[in-house]
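Below is one structure. I have some questions about it.
Of the protein chains in this complex, one is absent; all others appear in place.
When the chains are written out, they are named A and B in that same order, and each has its own residue count from 1.
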Amino acid sequence: MSEHAEDVRKQVKVYIGVFIALSVLTVVTVLVAGLDVSVPVGLLIGLLIALVKGSLVAFFFMHLSHEKKLIYGTLVLTVFFFLVLIFVPIFALTGSFESPEHLYDFEAPTSVHEH
Amino acid sequence: MSETEGGAPAHGAHGAHEDHAPEGFWRKYIFSVDHKMIGIQYGITALIFLFFGFILMLLMRWQLAYPGEANPLLALVAGDGAEFFPGGKITDGFYNQLGAMHGTIMVFMGVVPLAVGAFGNYFVPLQIGAIDMAFPRLNMASYWSFFVGGVIMLASFFAEGGAAQAGWTAYPPLSEITPAKGQIMWLLGMVFLITSSLLGSINFVVTIIQLRAPGLTYMRMPFFVWAQLVTAFLLLLAFPPLEAAGFMQLSDKVFGSSFFLPSGLVVSSEQLGNSGGGSAILWQHLFWFLAHPEVYVLILPAMGIVAEVIANNTRKPLFGYKSLVYSLIFLGFMSFIVWAHHMFMTGMGEQVAAFFQTTTMIISIPSVVILTALFLSLWGGSIRFTTPMLFALGFLPMFGIGGLTGLPLGLTITDIPLHDTYYVIGHFHYVVAPGTLLGLFAGIYYWFPKMTGRKLNDVLGKIHFWGTFVCMNGVFWPMLHQGMSGVSRRLFDGGESYAHAQDVLWLNKVMSHSAFALFVFQLFFVVNFLWSYFAGKKVEENPWEATTLEWAAPTPPIPHGNFETVPTVYRGPYEYSVPGQERDFVPQDQAELA
Partner (left out) sequence: MEIPYTVDLRPDTRLTNPKLGIWLFLASEVMLFGALFSTYIFLRVANAEWGPHPDAKLNVWLGMINTFVLIASSVTMVMCWATLKMNQFKDFKRNLLYTVVLALTFMVIKSFEYGGKFSHDIFPSTSTFYATYFLMTGLHGIHVVGGVVVLVYFLGPGKKMWETEPEKFTNRIEVTGLYWHFVDLVWIFLFPTFYLLS
């Protein structure tokens, strides 16, 4: 990395700013969890906030904002496969590529374990 | 920077003979960081594991040909009280151990370490003109992790209850309710083996991207290097989910969790008493997410070797280099989204099944392009039927059969009667045994002179080839037939107790006798290897008159440096029979045309 001390000094200000943003977003996450919304909506909001926080860490702390194409390419590929791994198995659970609302349309056997 | 653009520091006359304190035995041979030594370590270890896996198969084939009869070799070892083979008779539990461990050892401890760890490690740096891998110490760590994993796997045979016995696929609930301690050791062994592959794959990708010699653009790389690059990406991204699944199964077995155990499971008429809520299908998804790309890991390096050997022995460039490379990349990408074609019978819905059927059909296209390009490379060539070339030629139709027999498995309708039958075993063995193994043998015969300065004996080599080729077909072709007759896989008695198998039972003897003969023909190779290492015909640096960079290094390449001077590349990898040249080949590092 051929950055000069002056550029780095400016970046330090950015790091502090990101820290503040992350702290605020953490508090927001906790508050949002207390809201009275349905599960899927709550999930979505929580994940979106986490995504924003993660992006801040990645772009600023990990310097991804000025990383090379090769790194970006590898990460894009990885994220694609990550999404495949997240979504495809649950689609395989249902009959098709729709939401698993009808998953419990059967008589589940009563379970025996106690808490 | 004092370096030339993109070039390594040019040490000129010093070359690779810089002052090194002479290395002690341990540093030079055991804890080496030189990619060539590590490659040899991988090679020897992998060949020993391959041999062991082969023995396991021979024991199974004995049982299948002569169900219930005492195996004479086991009888020597065992008394009547032997737990798993009393008086030499293989029990059903032991048969299952043989099956599970044969698969595990061949795939994870034999073929991949040989194809990637040995050939890849030794020849990728050489073919790109580098002095070593990017991370030599990481390379050493990869080997030792592999070694430890392998030892754990072998030791598992001595664990209480025996080795893993739920298939190389280790499906729960069976893998989790089996009391055999070997199953836990299998999981531990897998963690070490997977870690080894992950560390190695990082090394390969960085090395190929960063350490190419000046002038070696991506499209001038030998196809073998491309194959190793794609393979490394597959290992990097596909293995971690299986590592995660391995931790989960370990947790189930050791901590009593229920990642893969559904609620209300009844075992031997008793409720299991675990928390439940898990899913056996989850394991299958995570396992096959790795295991499908894994099969491309098994074939790609061998394809790479076959390509090298064909170009060299036809004295002409490969047909369709660009299409070969693009197909390779496309194949690698597609391999991540076909995995559930191993799970068509698990009750998935039509749409998802159709999705995986479609991607599976699509992935056959690049495979066909690659095979066709290799076949077309023969057209108009001056074919030299050297021993490596025989193996390379043998690979082509065998991979063709392997690939074609895969099609009915990838189509959901025809998969219904064929799933979990011997047809599947026949299909995948065609690709791996007369496929990959023939390719790897081609590599051994081809590169032995560069590693040792001697050639393997031709007569023994040709006997080895023909015997292996014929016997492998004798072992695996009948499996396709048995499978289509409905004989299930993993049957301890080979189908003896099933009415629908009676007409094809005789094939068990055919296959087993072919397997025994196959063993005998491998002895020709072992003898050839050992004899030639010490007393084989000595040859100069480039006996095959090849163009790629490894042949520009001295024989054997210089420890910790490889080349006298770092080569510069001026041309593509397969400049054979260039018009107007005196010789019928122009090495990649030759600056001027004559």
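Quick note on the criterion: a residue touches a chain if its C-beta (ideal position, glycine included) is under 8 Å from a C-beta of that chain, and two chains touch if they have at least 3 such contacts.
No experiment lies behind these values; they were computed from the predicted model shown.
Student: Can you tell me which of B:G68, B:G87 or B:G256 touches the chain that was removed from the display?
Tutor: The missing chain is touched by B:G256.
Student: Which one touches the absent chain: B:S32, B:Q127, B:S196 or B:N274?
Tutor: Going through B:S32, B:Q127, B:S196 or B:N274 one by one, B:N274 is the residue touching the chain not shown.
Student: Under the stated touch rule, tell me which residues of chain B contact the chain that is not displayed.
Tutor: 1, 3, 5-9, 11, 16, 18, 131-132, 134-136, 198, 201-203, 205-206, 209-211, 236-241, 243-245, 247-248, 251, 255-259, 263, 274-279, 282, 285-286, 289, 560-561
Student: By the contact criterion defined above, which parts of chain A meet the unshown chain? Give residue numbers in ascending order.
Tutor: 1, 3, 5, 8-9, 11-12, 15-16, 18-19, 22-23, 26-27, 29-30, 33, 42-43, 46-47, 49-50, 53-54, 57-58, 61-62, 67-68, 70-71, 74-75, 77-79, 81-82, 85-86, 89-90, 93, 100, 103-104, 108, 111, 115
Simple rule for what comes next: only the chains that are shown with their structure count from here on.
Student: Starting from the mean Cα coordinates of chain A and chain B, work out the distance between those two points in Å.
Tutor: 36
Student: Within the complex, which stretch of chain B touches chain A?
Tutor: The touching residues are 209, 237, 241, 263-264, 271, 273-276, 281-282, 285, 289, 333, 336-337, 340, 343, 346, 348-352, 355.
Student: Sort out for me which residues of chain A touch chain B in the complex.
Tutor: 70, 77-78, 81, 84-85, 88-89, 91-97, 109-113
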